[in-house]
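What follows is a set of notes on a single structure, which appears directly below.
One protein chain omitted, others in place.
Moving on to chain A:
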Amino acid sequence: MQLRGLVKRYGDRAVVDGLDLEVARGEVFALLGPNGAGKTTTIEILEGVRKRDGGDVRVLGVDPASAGRDWRARVGVVSQGSGAAQELSVREILDHFSGYHATPRPTAELIAAVGLEEKAGTRVGRLSGGQRRRLEVALGVQGRPELVFLDEPTTGMDPVARRQFWELIRGLRAEGATVLLTTHYLDEAAELSDRVGVIADGRLVEVAPPDELGAELRRLATVRWSEDGAVREVRTATPGVVLRDLLATSVTGDLPGLTVTRPSLEDVYLSLVGAPSTVCTDSEGDPR
(Lines give C-alpha, C1' and ligand atoms only; values in the text may rest on other atoms or scores of the structure.)
Protein backbone atom coordinates (compact mmCIF):
# COMPACT_ATOMS: atom_id res chain seq x y z
CA MET A 1 0.00 0.00 0.00
CA GLN A 2 1.50 3.27 -1.14
CA LEU A 3 0.29 6.83 -0.85
CA ARG A 4 2.11 9.80 -2.24
CA GLY A 5 1.01 13.39 -1.77
CA LEU A 6 -2.60 12.45 -1.01
CA VAL A 7 -4.89 15.50 -0.99
CA LYS A 8 -8.59 15.71 -0.20
CA ARG A 9 -10.48 18.97 0.04
CA TYR A 10 -13.98 19.69 1.29
CA GLY A 11 -14.69 23.11 -0.11
CA ASP A 12 -11.62 25.23 0.56
CA ARG A 13 -10.43 23.16 3.48
CA ALA A 14 -7.82 20.49 2.85
CA VAL A 15 -8.73 17.63 5.17
CA VAL A 16 -5.85 15.54 3.90
CA ASP A 17 -2.97 17.70 2.86
CA GLY A 18 -0.08 15.95 1.16
CA LEU A 19 -0.01 12.66 3.03
CA ASP A 20 2.71 10.11 2.26
CA LEU A 21 2.58 6.58 3.60
CA GLU A 22 3.79 3.10 2.81
CA VAL A 23 2.50 -0.04 4.48
CA ALA A 24 4.16 -3.35 3.77
CA ARG A 25 2.36 -6.61 3.14
CA GLY A 26 1.62 -8.44 6.37
CA GLU A 27 2.12 -5.35 8.47
CA VAL A 28 -0.28 -4.08 11.13
CA PHE A 29 -0.33 -0.31 10.91
CA ALA A 30 -2.18 2.03 13.25
CA LEU A 31 -3.21 5.54 12.32
CA LEU A 32 -3.47 7.70 15.41
CA GLY A 33 -4.84 11.18 15.49
CA PRO A 34 -7.41 13.49 17.01
CA ASN A 35 -10.95 13.80 15.68
CA GLY A 36 -11.03 15.64 12.37
CA ALA A 37 -7.35 14.98 11.63
CA GLY A 38 -8.20 13.17 8.40
CA LYS A 39 -7.99 9.52 9.53
CA THR A 40 -11.40 8.46 8.27
CA THR A 41 -11.08 10.38 5.02
CA THR A 42 -7.71 8.75 4.37
CA ILE A 43 -8.99 5.27 5.11
CA GLU A 44 -12.10 5.79 2.96
CA ILE A 45 -9.94 6.85 0.02
CA LEU A 46 -7.85 3.71 0.50
CA GLU A 47 -11.05 1.63 0.61
CA GLY A 48 -12.15 3.15 -2.68
CA VAL A 49 -15.42 4.55 -1.36
CA ARG A 50 -14.25 8.16 -1.48
CA LYS A 51 -12.58 10.12 -4.26
CA ARG A 52 -9.36 12.03 -3.78
CA ASP A 53 -8.39 15.42 -5.13
CA GLY A 54 -4.71 14.73 -5.65
CA GLY A 55 -1.84 12.37 -5.13
CA ASP A 56 -1.03 8.83 -6.13
CA VAL A 57 -2.55 5.83 -4.36
CA ARG A 58 -1.81 2.14 -4.83
CA VAL A 59 -3.49 -0.49 -2.71
CA LEU A 60 -2.59 -4.12 -3.48
CA GLY A 61 -1.04 -2.71 -6.65
CA VAL A 62 -4.28 -1.09 -7.82
CA ASP A 63 -5.69 2.41 -7.67
CA PRO A 64 -8.70 1.94 -5.35
CA ALA A 65 -10.66 4.70 -7.12
CA SER A 66 -10.99 2.43 -10.16
CA ALA A 67 -10.70 -0.96 -8.53
CA GLY A 68 -13.14 -3.69 -9.36
CA ARG A 69 -14.66 -6.76 -7.85
CA ASP A 70 -11.49 -8.86 -7.67
CA TRP A 71 -9.85 -6.15 -5.65
CA ARG A 72 -12.88 -5.73 -3.39
CA ALA A 73 -12.84 -9.44 -2.71
CA ARG A 74 -9.31 -9.10 -1.32
CA VAL A 75 -10.14 -6.13 0.91
CA GLY A 76 -12.19 -6.10 4.11
CA VAL A 77 -13.75 -2.96 5.53
CA VAL A 78 -14.93 -2.11 9.01
CA SER A 79 -16.30 1.41 8.80
CA GLN A 80 -17.62 3.68 11.52
CA GLY A 81 -21.27 3.43 10.48
CA SER A 82 -23.33 0.70 12.05
CA GLY A 83 -24.06 -0.77 8.64
CA ALA A 84 -26.33 -3.57 9.76
CA ALA A 85 -30.05 -3.94 9.40
CA GLN A 86 -31.89 -3.62 12.68
CA GLU A 87 -34.58 -6.24 12.25
CA LEU A 88 -32.37 -9.22 11.47
CA SER A 89 -30.43 -11.29 13.97
CA VAL A 90 -26.64 -11.44 14.17
CA ARG A 91 -26.61 -14.88 12.56
CA GLU A 92 -29.04 -13.86 9.79
CA ILE A 93 -26.98 -10.78 8.91
CA LEU A 94 -23.75 -12.76 8.72
CA ASP A 95 -25.47 -15.47 6.66
CA HIS A 96 -26.88 -12.83 4.34
CA PHE A 97 -23.59 -11.03 3.76
CA SER A 98 -21.73 -14.32 3.31
CA GLY A 99 -23.60 -14.58 0.01
CA TYR A 100 -21.50 -11.79 -1.47
CA HIS A 101 -18.18 -13.53 -0.85
CA ALA A 102 -16.65 -16.38 -2.82
CA THR A 103 -15.20 -18.23 0.20
CA PRO A 104 -16.68 -16.68 3.33
CA ARG A 105 -15.61 -17.69 6.80
CA PRO A 106 -18.29 -19.91 8.38
CA THR A 107 -20.82 -17.85 10.33
CA ALA A 108 -20.36 -19.87 13.54
CA GLU A 109 -16.61 -19.33 13.43
CA LEU A 110 -17.07 -15.57 12.96
CA ILE A 111 -19.56 -15.31 15.80
CA ALA A 112 -17.14 -17.11 18.10
CA ALA A 113 -14.19 -14.98 16.95
CA VAL A 114 -15.93 -11.77 18.00
CA GLY A 115 -17.51 -13.31 21.10
CA LEU A 116 -21.14 -12.91 20.12
CA GLU A 117 -22.19 -16.54 20.74
CA GLU A 118 -24.84 -15.54 23.26
CA LYS A 119 -26.24 -12.88 20.97
CA ALA A 120 -26.32 -14.91 17.75
CA GLY A 121 -30.10 -15.02 17.69
CA THR A 122 -30.63 -11.43 18.86
CA ARG A 123 -31.89 -8.76 16.50
CA VAL A 124 -29.24 -6.16 15.75
CA GLY A 125 -31.52 -3.38 16.97
CA ARG A 126 -31.29 -4.83 20.49
CA LEU A 127 -27.49 -5.07 20.61
CA SER A 128 -25.40 -2.61 22.58
CA GLY A 129 -23.05 -0.24 20.77
CA GLY A 130 -20.02 -2.37 21.54
CA GLN A 131 -21.75 -5.57 20.40
CA ARG A 132 -22.69 -3.87 17.14
CA ARG A 133 -19.05 -2.91 16.61
CA ARG A 134 -18.13 -6.57 17.06
CA LEU A 135 -20.65 -7.56 14.42
CA GLU A 136 -19.14 -4.92 12.13
CA VAL A 137 -15.70 -6.40 12.67
CA ALA A 138 -17.06 -9.86 11.85
CA LEU A 139 -18.55 -8.53 8.61
CA GLY A 140 -15.25 -6.87 7.72
CA VAL A 141 -13.23 -10.07 7.92
CA GLN A 142 -15.93 -12.39 6.57
CA GLY A 143 -14.49 -12.63 3.05
CA ARG A 144 -11.00 -13.73 4.23
CA PRO A 145 -9.44 -10.45 3.09
CA GLU A 146 -5.71 -10.03 2.50
CA LEU A 147 -6.02 -6.45 3.61
CA VAL A 148 -8.35 -5.19 6.34
CA PHE A 149 -9.30 -1.58 7.00
CA LEU A 150 -10.69 -0.90 10.45
CA ASP A 151 -11.91 2.60 11.27
CA GLU A 152 -12.04 2.95 15.06
CA PRO A 153 -13.02 -0.69 15.48
CA THR A 154 -13.07 -0.77 19.28
CA THR A 155 -15.07 2.40 19.95
CA GLY A 156 -17.74 1.53 22.50
CA MET A 157 -16.33 -1.91 23.31
CA ASP A 158 -15.80 -2.90 26.91
CA PRO A 159 -12.28 -3.96 27.99
CA VAL A 160 -13.06 -7.65 27.59
CA ALA A 161 -14.35 -7.17 24.08
CA ARG A 162 -11.31 -5.08 23.22
CA ARG A 163 -8.97 -7.85 24.35
CA GLN A 164 -10.99 -10.29 22.27
CA PHE A 165 -10.71 -7.97 19.30
CA TRP A 166 -6.94 -7.77 19.77
CA GLU A 167 -6.79 -11.56 19.61
CA LEU A 168 -8.76 -11.46 16.38
CA ILE A 169 -6.31 -8.98 14.85
CA ARG A 170 -3.35 -11.09 15.98
CA GLY A 171 -5.03 -14.06 14.34
CA LEU A 172 -5.40 -12.13 11.10
CA ARG A 173 -1.76 -11.14 11.24
CA ALA A 174 -0.75 -14.74 11.82
CA GLU A 175 -2.65 -15.62 8.64
CA GLY A 176 -0.57 -13.05 6.79
CA ALA A 177 -3.17 -10.32 6.41
CA THR A 178 -2.23 -6.67 6.24
CA VAL A 179 -4.15 -4.50 8.68
CA LEU A 180 -4.66 -0.75 8.69
CA LEU A 181 -6.59 0.55 11.67
CA THR A 182 -7.39 3.91 13.14
CA THR A 183 -7.80 4.31 16.85
CA HIS A 184 -7.93 6.82 19.67
CA TYR A 185 -6.43 4.35 22.11
CA LEU A 186 -2.68 4.55 22.43
CA ASP A 187 -2.43 1.27 24.29
CA GLU A 188 -4.28 -0.41 21.45
CA ALA A 189 -1.88 1.01 18.88
CA ALA A 190 1.09 -0.01 21.02
CA GLU A 191 -0.33 -3.46 21.63
CA LEU A 192 -1.28 -4.36 18.08
CA SER A 193 0.73 -2.50 15.54
CA ASP A 194 4.14 -2.93 14.00
CA ARG A 195 4.21 0.77 13.22
CA VAL A 196 2.17 3.77 14.23
CA GLY A 197 1.50 6.81 12.11
CA VAL A 198 0.44 9.97 13.89
CA ILE A 199 -1.78 12.16 11.76
CA ALA A 200 -2.55 15.80 12.50
CA ASP A 201 -4.14 18.41 10.26
CA GLY A 202 -4.14 16.04 7.31
CA ARG A 203 -0.45 15.17 7.44
CA LEU A 204 1.56 12.36 8.94
CA VAL A 205 3.71 14.00 11.58
CA GLU A 206 5.53 10.84 12.58
CA VAL A 207 5.76 7.19 11.60
CA ALA A 208 7.58 4.75 13.87
CA PRO A 209 7.24 1.49 15.76
CA PRO A 210 5.21 2.23 18.89
CA ASP A 211 8.14 1.98 21.28
CA GLU A 212 10.21 4.36 19.17
CA LEU A 213 7.45 6.87 18.64
CA GLY A 214 8.61 10.36 19.47
CA ALA A 215 12.15 9.15 20.17
CA GLU A 216 13.39 12.73 20.06
CA LEU A 217 10.78 13.85 22.53
CA ARG A 218 11.23 10.88 24.79
CA ARG A 219 14.96 11.40 25.13
CA LEU A 220 14.16 14.63 26.93
CA ALA A 221 13.43 14.29 30.61
CA THR A 222 11.75 16.99 32.63
CA VAL A 223 13.44 17.98 35.87
CA ARG A 224 11.12 19.90 38.16
CA TRP A 225 11.71 21.40 41.58
CA SER A 226 10.62 24.28 43.80
CA GLU A 227 12.72 27.34 44.34
CA ASP A 228 11.67 30.41 46.30
CA GLY A 229 8.10 29.11 46.36
CA ALA A 230 7.91 28.85 42.55
CA VAL A 231 7.99 25.70 40.46
CA ARG A 232 10.94 25.58 38.10
CA GLU A 233 11.48 23.04 35.36
CA VAL A 234 14.11 22.16 32.81
CA ARG A 235 13.88 19.81 29.85
CA THR A 236 17.07 18.01 29.14
CA ALA A 237 18.56 14.99 27.45
CA THR A 238 21.00 14.66 30.36
CA PRO A 239 19.01 14.93 33.57
CA GLY A 240 21.91 13.54 35.62
CA VAL A 241 24.16 16.46 34.66
CA VAL A 242 21.37 18.96 35.39
CA LEU A 243 20.77 17.41 38.80
CA ARG A 244 24.46 17.49 39.68
CA ASP A 245 24.71 21.17 38.78
CA LEU A 246 21.51 21.99 40.65
CA LEU A 247 22.65 20.22 43.79
CA ALA A 248 26.04 21.88 43.58
CA THR A 249 24.51 25.35 43.47
CA SER A 250 21.78 24.70 46.00
CA VAL A 251 22.19 26.64 49.21
CA THR A 252 20.61 24.00 51.42
CA GLY A 253 21.96 21.05 49.49
CA ASP A 254 18.40 19.91 48.96
CA LEU A 255 15.85 20.41 46.16
CA PRO A 256 12.29 20.54 47.48
CA GLY A 257 9.63 19.00 45.27
CA LEU A 258 12.19 17.38 42.96
CA THR A 259 10.86 15.13 40.20
CA VAL A 260 12.48 13.75 37.07
CA THR A 261 9.97 12.50 34.51
CA ARG A 262 10.11 11.16 31.02
CA PRO A 263 7.15 11.66 28.70
CA SER A 264 4.68 8.79 28.44
CA LEU A 265 3.45 7.53 25.10
CA GLU A 266 0.41 9.69 25.67
CA ASP A 267 2.53 12.79 26.29
CA VAL A 268 4.47 12.09 23.09
CA TYR A 269 1.26 11.65 21.14
CA LEU A 270 -0.27 14.82 22.53
CA SER A 271 2.75 16.89 21.64
CA LEU A 272 2.92 15.35 18.17
CA VAL A 273 -0.66 16.31 17.40
CA GLY A 274 -0.14 19.74 18.90
CA ALA A 275 -2.44 19.38 21.87
CA PRO A 276 -1.53 21.00 25.19
CA SER A 277 0.01 18.53 27.59
CA THR A 278 2.13 18.72 30.69
CA VAL A 279 5.44 18.34 28.87
CA CYS A 280 4.69 21.25 26.59
CA THR A 281 4.10 23.89 29.21
CA ASP A 282 7.67 24.42 30.27
CA SER A 283 9.71 27.50 29.65
CA GLU A 284 12.87 25.91 28.27
CA GLY A 285 11.65 24.57 25.01
CA ASP A 286 8.44 23.88 23.23
CA PRO A 287 8.38 20.59 21.35
CA ARG A 288 5.61 21.91 19.18
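Just so we're on the same page, a residue touches a chain if its C-beta (ideal position, glycine included) is under 8 Å from a C-beta of that chain, and two chains touch if they have at least 3 such contacts; residues count from 1.
The rule is short, and it goes like this: contacts and distances are computed from a predicted model.
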Among "Transport permease protein", "TonB-dependent receptor", "Dibenzothiophene desulfurase" or "Glutamate synthase (NADPH/NADH) small chain", the UniProt name of the subunit that does not appear here: "Transport permease protein"
Contact partner of the left-out chain, one of A:Asp12, A:Asp70 or A:Asp254: A:Asp70
Contact residue for the chain not shown (choose from A:Glu47, A:Glu152 or A:Glu188): A:Glu47
Touching the absent chain when the full complex is considered, from A:Gly99, A:Gly229 or A:Gly253: A:Gly99
Among A:Ala30, A:Val90, A:Leu139 or A:Met157, residue touching the chain not depicted: A:Leu139
Chain A, residues in touch with the chain not shown (by the definition above): 47-51, 65-73, 75, 77, 79-88, 92, 96-97, 99-102, 123, 139, 143
